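Just below is one structure, and these are the notes that go with it.
Omission of a single protein chain aside, the complex is shown with its protein chains in their original locations.
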C-alpha cells in the first residue's frame, strides 16, 4: 500500500464554458501520481489553475475530461453526492480564507463535517477535544470563532479538516493570511502529520514552503499546465 | 360543499401537491432528454442536481398525499355522515355521486404510484452509476396525470355533494346480506367456496414466497389474494367483528367503536401489495445493479408475507373469539 499512488490522474482537464466565447481552459492534461505519505507542493502565480486543480483532486468538482483515481476508486465521473461522501470520509481540505461559520463556537465549527454521518456524540466530542488539544486550541473550545485571532482561526480550520481522520490533506495557501512565526508553526504541524502517514498536497507561492524539508516533490503550474519543478 | 373547512384543506393539500408535481415534471424533462452519465459537462452536473429536486419533491408529495388521504378518510367516515341526512358511514357518502368511489380508489392508486417511484428512486440513488436514471423518470408523467385525475375526481365529488340530499347509506349492503341469510341462497355456498379459495391461495402464496422464486408469480398471486381477502372480510369475517349477523358494510371498521381496526386491516393489505410490487420490480431491474440487493428483497418478502399473515390472524382471532368464547 505504501508504494501505491493514492492519487493518480490521467490527462485531467477542466474547461469552463466549453465552446462559448468566454471559454476558460483552467486545467489542461494534468498527469499526476502521488504515493501515500508524500508531501507535494504546487506553485504558480494566481490564476494559473492551482485552485481549480485542487478542487478536482479534493473531489469538490468533476473534471471535464480525463481520469482521476483516488485511493483506488475511479471517482472522476461519480455523481456529486458520492464525491461529497467520498471526500467526507477520506479527504480533509484547508481553505485559503479559513471559511469558518461565524456565530458558531470553535467546537461546533470543528464538529460540522461529522454531522451528516451521524456519529455518536461521545465520538464527536472525543475527536474534537483531542484535535483541540493537539492544536492547542482546547482553552478556546467554546468561544465563538468571531473572537479568534487569524492564527487561531487557521488552527480551527485545520482541525476541521482533520476531524474526519482523512488519508489526504489538501491545503490552499495555508500561510497566506498569517504572520511568518505562525506560518512556521503551522508547517511544523503539517510536518508531524505527514510523518504519521498523512498525504499532503499544498498549493502555495510562499517561499517558506518551497524550502521546507518535508516537501518531497514540487510542481509548477502555469496556464493550466503542470510541470515538475526541479530545484536548481 | 366546496366551502367547508375540511374540504378546503383537502383541496389546498391536493393543489400544493399538484403544483409541486408540475414543477417536478418541468425539472425532469431535461433529465429525460439529456442525461449522460459519461459526460463531465456543466449540463450533466446541473441535471444531476435537478434529480435532487425531483426526489425531494416526490417525497414531499407522498407525505402530503398521505396526510390528505387520512383527512379524506376522516371526512367520509366521520365528518360527512354527521352532515348528510341518512348517511351513517362512508358507504352512503361515497355513493352520493358517481365520483365518490373513483376518488377513493384514485387516491389509493396515486399513493401506490408515489411509493413505487420513491422506492425506485432510493434504490437508484444508492449507487454512483445511478442505474435507473433516467428510466425511472418516465414514471413521472404518469404520476402527474394520476394526481391530476385524483384532484379532479375529488373536486367533482365534493362539489356535487349537497347536504340536503338524503343518502341511502348501507341499505344495499344490508338487504343483500338479509336475502342471503333468509333464503339459504347460493351466496352462502359461494362464501364457503371463497373461504376455501382464500386458504388455498394463502398456502400457495406462502409457499412461493418462501421458495424465493419467480416474483412475477407472487405478484399474480397477490392480485388474486387481495380481492379475495377483501371479499372474505366483507362477506364472512366482518360480522364477527361487528357482532352483527346482517351487517357487512366494511366502512364501519373505521369507527372508534371497533377500535379503528379497519385502518390496521387495510393498512396490512396495502403494505403486502406494495411489498410484492416492489419485489417484482426489484427482480426485473436487479441486473442493472452492482450492489447486492438480497437484504432488501428479504425485507420486502417478509413485509409481503407478514402483512397477509397478520391480516389472516387478526380476522380469525375475531372469528375465534366469537365462535368459541362468546357462543
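Each chain gets a letter, A and B, in the order it is written, and its residues are counted from 1.
Keep this in mind: a contact is a pair of C-beta atoms (placed from the backbone, for glycine too) under 8 Å apart; a residue touches a chain by one contact, two chains touch by 3 or more.
Quick note on the criterion: contacts and distances are computed from a predicted model.
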Legend entry - Per UniProt, the name of the complex member that is left out, chosen from "Anti-sigma regulatory factor", "Formate dehydrogenase alpha subunit", "ABC transporter permease" or "Selenoprotein B glycine/betaine/sarcosine/D-proline reductase": "ABC transporter permease"
Inset, instruction - Determine which one of B:57, B:116, B:281 or B:315 touches the chain that has been left out. - result: B:57
Legend entry - Of B:49, B:294 or B:316, the one touching the omitted chain in the full complex: B:49
Inset, instruction - Quick one: say which of A:32, A:61 or A:106 touches the chain that got left out. - result: A:61
Legend entry - Residue of A:117, A:179 or A:223 touching the missing chain in the full complex: A:117
Inset, instruction - Tell me where the left-out chain touches subunit A, residue by residue. - result: 46, 51-52, 54-55, 58, 60-61, 80-81, 84-85, 87-88, 93, 95-97, 99-101, 103-104, 108, 112-121, 160, 164, 172-173
Inset, instruction - By the contact definition given up top, give the residues of subunit B that touch the hidden chain. - result: 1-6, 8-9, 12-13, 16-17, 19-20, 23, 49, 52-53, 56-57, 60, 64, 67-68, 71, 74, 79, 82-86, 88, 163-164, 166
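Methods note: only the chains that are shown with their structure count from here on.
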Inset, instruction - Flag every residue of subunit B that touches subunit A in the complex, lowest number first. - result: 37-38, 40-42, 45, 48-49, 52, 125, 128, 130
Inset, instruction - Quick one: which bits of subunit A touch subunit B in the complex? Just the residue numbers, please. - result: 16-18, 62-65, 76-82
